[in-house]
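Note that one protein chain of the assembly has been removed; the remaining protein chains are unaltered in position.
Think of it as A and B in the order they're written, each chain with its own count starting at 1.
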Amino acid sequence: MSFFTRRLAAACLAVMAAVAPAAAQELELTITAPAGAGGGWDAAARSLQEVMMKTGAAKSVQVVNVPGAGGTVGLAQFAQSAKGAPDQLLVGGITMVGAILTNKAPVNLGDVTPIARLTGDPLVVVVPKDSPHQTLADLTAAIKADVANTIWAGGSAGGADHILAALITQAAGADPSKVNYVAYSGGGEALAAMLGGQVTAGISGYGEWQGQIESGDLRALAISYPEPIEGIAAQPLKAQGVDVELVNWRGVFAGPDISDADKQALGAAIEQTVKSPEWQELLKARGWTDYYAPADEFKAFVESENERVHATLKSIGLAE
Amino acid sequence: MDAFIQLLNGFSIAIAPMNLAFAAIGVLLGTAVGVLPGIGPALTVALLLPATFKLDPGGSLIMFAGIYYGGMYGGSTTAILLNTPGEAASVVTALEGNQMARKGRGGPALATAAIGSFVAALIATIGLAFLAPILVKLAVKFGPWDYFGLMLIAFVTVSATFGSSPLRGLTSLGIGLWLGLIGIDQLTGQTRLAFGVPNLFDGIEVTTLAVGLFAIGEALHVASRHMYAPEKPIPIKGSIWMTRADWARSWKPWLRGAAFGFPIGALPAGGAEIPTFLSYTTERKLAKHPEEFGHGAIEGVAGPEAANNASAAGSLVPLLTLGLPTSATAAVMLAGFQQYNIQPGPLLFVQHADLVWGLIASLFIANVMLLVLNLPMVGLWVQLLKIPLPWLYAGILVFATMGTIAANPSVVELLLLSGFGLLGFLMRRYDYPVAPVIVGLILGPMADSQLRRALQMSLGDPMVLLQHPGSAAMIAIAVIALVAPFVFKGLARFRQDED
Partner (left out) sequence: MVNLPGHSGLHRPTAIIGIGLIAVAAVTWFDARGMSIRASYGVGADAASYFVAAFLAVLGLAHLVTALRPGIVADEADWGAVAWIGLALGGLVGSIWLGLGFILGSTLLFAFTARAFGRRALVADLVIGGLISTGVFLMFNKLLQLALPAGPLERLF
C-alpha cells in the first residue's frame, strides 16, 4: 500500500478505536506504531489502545504512526523523544530486529526498554496444489538435492519470511547462503506467484493465505510455531523433524533510561490488559496468538532473537 | 448463465431504495472530494471510508462502489482544466486534455472523459461479472518475464510523450529512472542513493512527484511568464458539448482504451498507468491527424481516460477473487472489506455471494448515476477557469500541498515536493517534457524488480525471457516498435536516392 493511503487508513482506524469508556487509572499513554495503518504493528497499537481504555488500564491512549524503513524511522524518533518518559510506548517485533541489522540503523532495540511481549503468530510454509511435494519431508529432500532450484516466494528481503526460508534450508542440510528467495512487496504478490506455479514454495503469515489454504489452492506443509495450534491442520516444523521455530512476535518497549518505578507501572498496566477477557476476545477476532512475557523475560528474549536473526542474516549475506 | 442469475439477484438487492440512496451519496461524495487537485481516487476512498463505518456491510459496500467510481471520474477534471493530475493515471489525460482546455475546448474534453469513463467502466464491469474467474486464472500465470516484456513495450511507447526532441525526452525519462532507484531495493534489501536519510528509504512517492512537477511546476512557470505574456485560460469557445466530429473521433479510442485497461488492470502487478500510456501511443499512431497530438487531440483524452477507468474495474478482479490489491485504491477497498471481517479471496463468491453480486450490481448503477451527474456538471467545472488567476493558482497550491501533508506530514516530504516543483519549472522553461519523468519513476523500479525476479528464477540465464512465449512475443513487439520507424525512414530515403 502506498504511503499515501496508509496514513489515511490510519485516520480511519482511529475512528473505530475512539469509542471506548473513560477509566479510573491516571496513565495517559502515547503509543508509537512505527508503521502505517493496515500492518501488524499499527493493528497491535490500536488494539492495545482499545483494550487498555476499555479495561481501565490507562485513562487515555493516543496512537501515533511513524512509518518508514521497517520501523527503524519510528524507533530512532522514539528513542529520542521518549527518553525517560513514563507515558510512552513503542510497538515493535521481529521484522524490526531484521530491519535494524540490514539498514545498519544507528538506534537498535538495546537502546530502548523492553516492557512486554504480546503476541506471536505462526508463519506457514505452503506449496501450490499441483506441486509434486506432498509433505514437508518431500520439500526438504528437494532442498537438499538442489537448493538453487528450490525457489521460495515471500515478503520483503530480510523479513521474517526470508529468515524462515534460510533456517529451513539450513536445517535441511543445504547452505543457507544459497537459498533462492524471491522477495515480493507483500503476501499478495507472492500469492500470485504461488498460484501461477512460478515458484516451489512460499512463506507468509498463516492468516494472509488462510483463504487459499482452506479452498485447496495452496497446500500447507507446516507452521513455524513450536506447538500445534487449534484450528490449523498443518503441524509444526519441529514435530515433522525440522528443528526450526520462528514466531512472528510483537511486543512493546518504553523509552531509554526510564526509572524502575515507571517501568513497573507500565509493565503492570500491560499485564492487566493482556490478562483481561477483552484482550483474549480481541486476539481471537484478529486471529492472533497470545505470546505474553513480562519485562525481564522479554528482555532476554529480544537479546536471543537479535543474536539468532543476526546469525541468519549473516548467513544469507544481508548483514555483517 | 449462473452468473447472470446471480447478477439479477444482485440487482434486486442494489435496487432497494436505501441502497440506491447509499450509491447516490457515495457517487456525490466521491466526485466532490476526487475533484480537488492533488487528491486522487485512493485518497478519496481512504478519506471517505469512515463515512461508511456505521452502515451495515451491504449498504457500506454499495456506498463504497459509488465512492470508488466517483473518485475515478473526479480525478480527470483537474488534470484537464488545471493541468494538475491528482494521480499518476491521469498524467496522460493532462497532456492533451489541458491543451484542449487552453483552446476553450475544456467542455468537450471533460465530456469525452466522462462518457469514455462510462463506456469503459460499463464494459469492464461486465467483464468483472462474467470473466473474473477465468481471467484470474490467466493473470496468475503472468510471470516476472511476462511483466518485463510488458514493461519493455511500455518503455518504447513512452517516446510518444517526448515532444519535439528525443534528447530532451530521454533526459526526462532518465531523471525519472534515477529517482526510481532511490530507496531500499525490494529484492535484496540494499539501499540505493538514500545517503543515509531514513525518509528516503521507502523511495519517492509517485504522487509527490506528480503533484510537484505538475501543480507547483506549472504555477511557477505561469507566474514567471505572467508579466510578459499574460496567459489566461479560455473558459469556453464554441460549443461546450461534443460536436459530431468529436463523437466520431472518440468512440473508437473509448473501446480501445477499455480493451487495454481491463485486462492489464486485472493483472496482479499491472496497475492503471501502463494502459494509459499504451492507449495514448496507440491513438497517436492510429489518428488521422497525428500532428494534432500535443496540441489538444481529443483522441488523446478519450483513450487514456477510458483505459484508466477500465483498469479500475479490472483491479477489482484480483481484489475480489484473490484478496490481492493491485493499486493504492484497491488496497483501501480491501481495508473496507476487512472492517466487516470479510476477507476477499477464493471463497468470497461462495461465502458472501449476496454481497459480491450486490456490489457488482451497484457498480453498474453507480456508473449510470455518475454519467447523469457529471455531464451537467461539465458546464459548472468549466466556470472554475473564470476564477481570477492569482486566486486560482493560490487555491491549487493550497489543495495540492494539502494532499501531500495529509499523506505524510514530514518536512522532508514537503521539501521534496518543493524541489520537484522547481525541477518542473526549470524543465518547462528549457522545454523538457514533464510526463516521461513520472513514467520513468513508475516503470523503472517495476522493470528492475521483474527482470531480476525472472533472472533469479532462471538462476541467471537471460534466455528465460525468450523461452516463455508470452514474454518472447512482447519483447518482439517492443523491438519492432523501436526499430520500425528507423527502418521505414531508411527505406524512404533509400527510395528517394533511387529516384
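One rule holds in what follows: a residue touches a chain if its C-beta (ideal position, glycine included) is under 8 Å from a C-beta of that chain, and two chains touch if they have at least 3 such contacts.
Since the model is a prediction, treat every value here as computed from it, not as a measurement.
Visitor: I'd like the shown chains that the missing chain touches, ordered by label.
Guide: Contacts of the omitted chain with visible chains: A, B.
Visitor: Among B:K137, B:H289, B:K386 or B:R429, single out the residue that touches the unshown chain.
Guide: B:R429
Visitor: Return the single residue from B:I204, B:L397 or B:A435 that touches the missing chain.
Guide: Once the missing chain is taken into account, the touching residue is B:L397.
Visitor: Given that one chain is not shown, which residue among A:K54, A:K83, A:K129 or A:K178 touches it?
Guide: Per the contact definition at the top, the residue touching the missing chain is A:K178.
Visitor: Among B:F11, B:W178 or B:W251, choose the residue that contacts the chain missing from this document, as touch is defined above.
Guide: Selected residue, touching the omitted chain: B:W178.
Visitor: When the complex is taken as a whole, what residues of chain B touch the one chain not shown?
Guide: 47-48, 50, 167, 170-171, 174, 177-178, 181, 185, 187-190, 192-193, 216, 219-220, 222-229, 389-391, 393-395, 397-399, 401-402, 405-406, 409, 411, 414-415, 418, 421, 425, 429-431, 444, 448, 452-456, 458-460
Visitor: By the contact definition given up top, give the residues of chain A that touch the hidden chain.
Guide: 8, 11-12, 14-15, 102, 148, 177-180, 316-318, 320
The definition used in the following text is that only the chains that are shown with their structure count from here on.
Visitor: Report the inter-chain centroid distance for chain A and chain B in whole angstrom, where each centroid is the mean of the CA atoms.
Guide: The separation of the two C-alpha centroids amounts to 34 Å.
Visitor: Provide the residue numbers of chain B that touch chain A in the complex, in ascending order.
Guide: Where chain B meets chain A, its residues are 42-43, 46-47, 49-50, 53, 139-144, 184-189, 191, 198-199, 201-202, 205-207, 268-269, 318, 322-325, 328-329, 331-332, 335, 339, 341, 343, 345-348, 406-408, 453, 456-457, 459.
Visitor: Can you tell me which positions in chain A touch chain B when the two form their complex?
Guide: Contact set of chain A toward chain B: 1-5, 7-9, 11-12, 15-16, 37-38, 67-69, 72-73, 76, 102-103, 148-149, 151, 156-158, 180, 182-185, 188-189, 191-193, 195-199, 210-212, 214-215, 217, 285, 318.
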